[in-house]
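Yeah, one chain of the complex is gone here, protein chain that is, but the others are all in their spots.
And now, chain A:
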Amino acid sequence: MGIIFGKKKPPSRVTEQDKAVLQLKQQRDKLKLYQKKIELALNKDREVAKQLINKGQKERAKLLLKKKRYQEQLLLKTDAQLENLEKLTHDIEFAQVEVQVVEGLKKGNEALKQVNESLNIEDIENILQETRESVDKQNEINELLSGKLTDEDEEAVEKRIGRHH
């Protein structure tokens, strides 16, 4: 049974995956502590073995060396297990990232869809139509005006010619 983080607080932001990852990390911590313990024992044994050899107790030193090799094997095994744990942890964390990316894409797509829906095709056609009509009208006006100006220009020119005569 978990502890309920509801009470008067907002809902928990801790997911089941988070708890799974946390458990993995607890296991990893335990393994690391175990390794530390073995390393300490190894170091101690190394010292004791040296002393035994100095005292000429070769047989006992040999036994100790066997124990030391066994412990080193254990260390290697726990290293391998640690690697597995860490890989699994990373995989879960990455999977969570992927889920977030997919969520993001989903939301982005929905937003795009909504924007597109608000752009009604008919409305766009109407707008384009109006624009075309406005442009046509403008061209008419332009031609009229250009026509008019040319006439005026002609008059002005004729006037001037008239003066020099």
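Operating definition for what follows: a residue touches a chain if its C-beta (ideal position, glycine included) is under 8 Å from a C-beta of that chain, and two chains touch if they have at least 3 such contacts; residues count from 1.
Keep in mind that, in the parts below, contacts and distances are computed from a predicted model.
The listed choices are "ER membrane protein complex subunit 2", "Vacuolar protein-sorting-associated protein 25", "Peptide chain release factor 1" or "adenine phosphoribosyltransferase"; the UniProt protein name belonging to the chain that is not shown reads "Vacuolar protein-sorting-associated protein 25".
Touch with the hidden chain on the side of chain A covers residues 2-3, 5, 12-14, 18-19, 21-23, 25-26, 29, 93.
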